[in-house]
Structures are given as C-alpha cells and as structure tokens.
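Got a structure for you, written out below as structure tokens; questions coming shortly.
One protein chain omitted, others in place.
Naming follows writing order (A, B and C), and every chain is counted from residue 1.
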Amino acid sequence: MQRIGVFICHCGTNIAGTVDVKAVAEALGHEAGVVFSTEYQYMCSESGQQLMRKAIREHKLTGVVVCSCSPRMHEATFRKAASLEGINPYMVEIANIREHVSWIHKDMKEATEKAIILGRAAIAKVHLNQPLQAGESPVTKRALVIGGGIAGIQTALDIAEAGFEVDIVEKSPTIGGKMAQLDKTFPTLDCAACILTPKMVDAGQNEKIKIFAYSEVEAVKGYVGNFNVSIRRKARYVDETKCTGCGLCTEKCPQKKVPNEFNMGMNNRHAIYIPFAQAVPKVATIDADYCMMLKTGKCGICSKVCGAGAIDYKQQDEVIERQYGAIVAATGFNPIDAKAYNEYGYATCPDVVTSLELERLMNAAGPTNGTLLRPSDNEHPHTVVFVQCVGSRCTETDERGKPYCSKICCMYTAKHAMLIREKYPDTDVYVFYIDVRTPGKNFDEFYRRAVEQYGVHYIKGMVGKVTQNGKQLRVQASDLLAGEQLHIDADLVVLATAIEPDKTARSIATMLTASMDTNDFFTEAHPKLRPVESPTAGIFLSGVCQGPKDIPETVSQASACAAKVIGVLAKDKLTCNPCVAQSDEMLCNGCSSCEKVCPYGAISYSDKEFRGPNRTTLIRRVASVNPAVCQGCGACTVACPSGAMDLKGFSNKQIMAEVDAICQ
Amino acid sequence: MSHSNNATEQVLRSSGVDVRKCMRCGKCTATCPAFDEMEYHPHQFVYMVEKGEIEKLAASPSIYKCLSCFACVDRCPRGVEPAKVVEAVRLAVIRQQGQNHMKSDDIPALLDEDMPQQLLVSAMRKYSK
Amino acid sequence: MPVTEYKPKIVAFCCNWCSYAGADGAGSARLSYPAEVKVIRVPCSCRVNPMFILRAFQRGADGVIIAGCHPGDCHYTSGNYFTRRRMTLLFSMLDYLGIERERTRVEWISAAEGAKFSKTMNEFCATVAALGENKRLEDLRCKK
Partner (left out) sequence: MKFSYYPGCTLKTKGKDLDRYGRLSAEALGFTLEELPDWQCCGAVYPMAKDEIATKLSAVRALVSARDAGEELVTLCSACHNVIKQTNHDMATDADIALRVNNYLGLETPYNGETTVLHYLEVLRDRVGFDKIKAAVKNPLTGRKIAAYYGCLLLRPGKVMQFDDPENPTILENFIRAIGAEPVIWGMRNECCGGYVAAENKAQAEKRSSIVMEDAKKNGADTVITACPLCLYNLAKNGGSDLPVVYFTELLAEALGVK
C-alpha cells in the first residue's frame, strides 16, 4: 500500500478563486492510502517545494499527488523536488485543476467537485505507479541544419565555433536564402550582401561545416542523440569537386531564356548557371528543364569550354546517409503569391510588383543594375504607391491570406520608401497602412525618419483597387483620417505581400515528427520559455520557420538555437524517457502485431527458451522493446492481442483506474 | 438608449454580420463605387453599428446609395460583409409603416422604353416593403 | 420528467502533445466548457485501448471522446491513423450493442486550437445530454 501525500496549490487566486481548496484537501485526505493532505498558496515556489519535501520526510510518503496547474508546466519541477527526498520522480502525479478546472468553470461548487474527482483519479493512478529508471543513450556529436539562409548559416557557425561538426542541407544550388536577395537592411541601411556574404564564406571555409547544397532531406530515422538522415544530393551535372566557379560555361551556354529566380523572374539566366556572384559553393548547376544537351542530346558547349572538365551529363541523384545528434529546422519563408490579389492588379498590370521584386529592382546586381525602372517600359517612376498588409491579418474566411501579421512589412516598406525618396527626390511616395507596427530597437525612429526627414506620405487607409490607366496605374484608396476616397495616378505600385513558411516545411516537419501550427509554422516547446526547441526531443528551430521575424531577431534566435544544440552535443550520454513500452514475455505469442505498428522500429523478436510442462524446454518467439529507441506512444499496447505489451507510466491498469475514479 | 440597443440587435441579427471582426483598414470604403454619393461610408456603417449609433445611419440617405455590387464583401480581409450591414439598416427603416423609399406612384415618371423589368423589380425590392 | 438538471458523465482521452495542450490552451484563454468533461492524459491517441472506452461505459460514463493531433501531425508520426481505424471499428461494434453513435467521438485538436477544444466539448456535452443517461451497458455494470 502506498503512502500518498496530496498537495493542493492555490496558484494565488488562479485556483483558489474558483476552487474551494480547503474542501478539496479535506475530501482527498479521506481517500484510501492518503496519509497527508494540505493546501498552499504557491506549490511551485521554493517554500512550496520545501513544504512538500518536509511532508515526504515526516510522513514517509511513497507517492505524491499535486493538484495544480498543467503537468506541461510544472510536472518536472515537482518530480525533481520529490526525487531530492529519495522518492522516484515517476511516483509523482499532477491533477490539472487550473487549466482544466478553475480557469474554465465559474461556479465554485461545480469546480470544487471536479477538482476532487481529478484528484481522486490522480490518487488512483499513483497507487499503481512503479518507480521508473531512465536509461541512457550515446550522442552522435554532429548537428544537421536544414536550410541555408541567414538562420541556418548563423546556427551552423555558432555550433562549429563550439567545436562540433555541422552539416547544412540547402535545397537550392547556393546558401544565402532570402537575405541574399535583399538590397539594404533596416534600420541601419547597410547592404545585405555586405553583411551576409562574409558569413557565407565563413560557413563555406569552416572545416567543421559541410554544406550539401542542391540537396534535400529525404528521410529521418532515430531519436535525439542518434538521428539517421538520408540526404538526396540532386544531380547538378557538374562535378562540385572539379568546378572552379570561373563562370565561362554560364557565358557560353546558348540557352539564355530561363527566368532568373534570383531576380524574381524579372530577367533571364542561362541553362547552366551560378545563381549570383557570391554563391557558396560557387559551383555551376545545369537546369535540366532547359538544357538542350540533357533534353535532346545536342549541344555540349559547356563541356567543351570547361577547362576543369567538371561537366558530367550522366550525373545521377545520389542518396547519402549521415548520423546526427541534433537537427535544426531553418526552412525559412516565401512571400505569398500576389496573383490571387488581382484587385491590386498584380496578375494583369506589369507595374504592380511585390516588395521582394522591388528589392531586386533596387539592387545593383539586379535586372536594372540598381536603377529604379518600372518593368513595363523601363521608365523612371515618379509616383510610387506602397500597399501594406497584402494578405496579412486576414480572417480564415479569406483563403487568399494569412491570419497573422507578417511583422517585417512595416519596416521594409518604410525602408523602401525612404531609399526611393533619398535616391530620387523627384518621386512622390505614398504608403497606405492599417497600422504602422514598429516594435524594435530604433524601429519607430526609422519610420518617423521616413515621414519627417524624407517626406513619405503615410496615409491611414487601404487600397481597394488598382487598374491600368493608359501608361499609368489608377490607385483607388481610402484616406480614413480625411474621410476621402483617393484616386492616385501612380507609375509603380508595390505590394507588401504576407510571408508564409516554405512549402517544404510541412513534409520536413512530418519527417522530424515535429509539430506545426495551422499556418505551417513549427511549434515551439513552450511559447515563452522554450522558444527555440520543438516539442520533439532533439529538434530545434531557427528563424522564420517558427514565426515571422526580421533579420536581427532571426540571428538572435539562430544563436539561441545553436546554444541549445550545443547543450545536446556536449553531453556524452542522454537520459531517455522511461515511459516506454515493455513486453511480458510470458504472455507474448510472437505474432508481430506490435512490430508492425511501431513507427520507430523499436521492437524486435528473438527466440527464447522457456520452461515447458514436465521439465521440457520450449523455444518461443517473443518481442522485446529497445528502451532507447521507443518513444512511448503506446500504439503497440493496443495492437497486442494477448495483452503482453504495456506502457510504463501509462499502463492499462493505471488508465483504467483513472477511468474508474472519474466515472465513480 | 434601450431603443437604440434593440435596433442594434435587430441590425446585427438581420445582417448576420459580426462587426467586431473589423480591423478598421478601410478597404471596403476604398473599393466602394458609391463613395461619392454616401454620407456614411461602408466602414462607418460597420463601426457605427458596433457603437450602437443606428439612428444616424437610419436617417442618412446613404442607405439608398449602396449598389449591392458585393465588392466590399469580397475584398474585406476580415470577412465582415459591410453590404449586409447597409442592407439591414435600410430594411429596418423601410419595414416601418409609411417608410417606403420608392412608391408605386413614382414609377411612371421613371420609365423609358428600353428599361428592363428587372430594374423596376429590383428597385421595388430594394426600396420598399 | 423530473426538472432536475441531468448532467452527463464524459471522459475525454487527450493526447499529450496536441489535444491535452489544446485543453490547456482553452484554459489559458478562459474558454469554458461544461465541468462534466474530465480529461485523461495519454501519450498519444493511439494509446487509447478500446477496453478503456468499454470500461468507461460500463462504469456509467454517458459519453467518451478521444482527441488527438490532426492527421499528419501526430507527434509519433502515425499514431492517430491507428486511432482513426481502431475507433471506426469499435464504434460500429458499440452501434451494434445499441450504444448511440453520438456518445462516442474522435476529434483532431491541435495544441493551437484551444477554441476548437472548448467548442467541441460544448457540442459533445450538448449532444450527449440530449441523449440522456446511457443505460445500455447497465447490465454489464458491476453492482455492489
């Protein structure tokens, strides 16, 4: 028989305001096996924990029930406190009477009754709890970073700095990501390439960092400390080890009508190409969709001109396997497709562009060599209208948009407006905004500078319709403060389109068994206290894949993420979750049902000798669980027809005891 | 005030619109083809209904200016459907005895030989009960 | 019929990663649902043995709901697919036993869907309350 102590937390008035904590303590004190029951203002506080520890000592408790907030919040706290008094941490159960009771019920009688029932269920479970010992598993001292934008690069550099190996897997031919496409960065207006490319070079030259560009993660197996990852290295048709990046092939290639994705399709590149001058690795890639040699077998010019003999038309995709201790998702973002918003004319008017297209139109390495010219006729625009919140802050009824604020648009729009006014003072710039959101260091000052120093016209209101009006664009908008409807003849309209997670993020999350929110952003383990970890052990989050962020924030988060990864890699052994499945060999009939449902391959079979009747021996095939691999989902326990498989910490008997207590 | 509250509730119920979803971006007003004719504009209809100021709206000729083009309904990023609010306020007015905005006697003067039936039918539907 | 309010007993099995967190989310956002709902935390919806549901009905539960991660989002990759298949089978058996289909339910509620958790529980409670007490398995109940 257990000797159970029950501790009811007031959580200030969070619980005590709705639940009669004294009545709960009194009622649970009468439960069988309960030898001590009390309530306290803040159980999680130092003094609350001391109170629990004292009770464990004085009453020789063998099990503890805490009625408090969600176990997701403080289960670890109370387990640790109990273990300091020599109780196995898995002898502690939490009854969640805050999130599941006091915060949602208003009637005190009703809430108190429910709290007592939840307390009884926890007590019933503790009666059946067994002390559990966590096993250990070794750690592969190498990290994988998926995505080679500024987030992935920074995370990789910081991990390498600590002395650990890192691989970056990037799906495009070069690392650099979206930041490489930007012209200047707010709020300091330094050029993106000037601050990014040195980091790209660092990553490329660091002997601890291995870059797999033009590669994709194909499968992930294993668990924290021991991931086994298959990486598909897509055929570049160029031998990376031989190519010197001289670029001769890219000049001589006769197929020059390929939309250049680096310049948002606003000019063309060749079928063999290096995305941009500072690419890392600086290696040419053949675009198989356009290469005449690959399509028809007729051409071969690049091979002829290549002095290094790097061209290999027969190259095939290659799948390699690598082992890692931790994995970082840094999959980044894309702007949404503005075509859906044709009330702004994006699909039909060439002079309506997105902000990322404008970055390229203003960049010295862009299609216009840095002179701002409008796409339709290469004329200099004299009136530019910016539309903010295109596709951001929509309700779910608007399938075209996103419910969240994309966070970066207010600032980059202020930047664009300011840069245009600085370079071309003869240009009128209008910004239509709903709110101007500038929470960040020196951000509001920056926005005010755009208005006060550069004379950008900020108008509170939204654009309703953009139509082609001869050579110009007719912008119909509201000025809410003046109560007017404006009709502006503009030469260029720039849409601050919402950003969304990269389309590959969901399939990667599935491979990593990491959770995502409804917008396909990765979910963090705790929104405030564990912002760079996924709830899945060993998976970490860097950059916009977790939520919209600007560059300073992305870099901070990337470094924080690296620190967490280093924390894993620095350990020689990791403690495993002891709540794993175990098979009762006496009951197992070797049917393989459990093995088939196990997503981790944690179950194996072996022939074992058993004592049969009349001193005979029987050889039987029985299942056994590898506790280091098992993640404790319990799928096998239900699949097992003979009831041999059970889950420690969530055993059939324990859950049934809870059911009984609740249905009493 | 209680009268005003009842009127607000009636408009909310009849329109089926959740005015609280509005984020005050003004896109409805930006896109409205009847802007110049209106005293109160689509976003003001939404905002004033939220504030319970139905009387001002009901007394304004703006309620007869909406073209039922659904542009504000389609383009609202918050799914607010301002046109339904305008229609609900107009209905609240013309459903009262003697409040028809268009009367059968008015019609002969409006006719011309090309005028399609549907114009008169829709006008009667929109402006009288 | 007596006017006293009938309060159904409802057991909600919630997976630790999505739906239990969703329930916490409902709490954090103060989105109320009836106190008749009592949550049991399981690591994954696929941990829910049909036996648990039968036991709940046997012990007098009026409704049982199983909530897990959305298909494709399972923390354990595929657990909720097992749940979906197993529960389809179990529910058709319960149907055969004469336990109304509406007394059992599987829902996908993510950690971010506190509002959905509360809405689902409100709806489910109303549905079960409308059905009244579950008498069908009474014979099987242990009477002491």
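Operating definition for what follows: contacts are C-beta pairs under 8 Å (C-beta built on N, C-alpha and C of every residue); 3 or more make two chains touch, one makes a residue touch a chain.
All values derive from a computational prediction rather than experimental measurement.
Within the entire complex, contacts from the absent chain reach the displayed chains A, B.
Listed residues A:G86, A:P425, A:P439 or A:G470: the one in touch with the omitted chain is A:G470.
Contacts to the hidden chain, counted on chain B, fall at residues 13-16, 33-34, 36-37, 64-65, 67-71, 73-74, 83-84, 87-88, 91, 101-102, 107, 110, 112, 114-123, 125-127.
Although one chain is not shown, part of chain A still touches it, namely residues 339-343, 345, 347-348, 397, 465-470, 474.
In this text, only the chains that are shown with their structure count from here on.
The interface with the largest number of contacting C-beta pairs joins chains A-C. Measuring from the averaged C-alpha position of chain B to that of chain C gives a distance of 45 Å. Not a single residue position of chain B touches two or more of the other chains. On the chain A side of its complex with chain C, the touching residues are 70-72, 96, 98-101, 103-107, 110-111, 113-114, 117-118, 121, 506, 509-510, 513, 515-518, 523, 535-536, 579, 597, 599, 631-635, 637-639, 647, 650, 652, 655-656, 658-660, 662-664.
Against chain B, the residues of chain A that register as touching in their complex are 343, 389, 393-398, 401, 434, 460-465, 476-478, 480, 483, 485.
Chain B meets chain A in the complex at residues 21, 23-32, 35-36, 41, 43, 71, 75-79.
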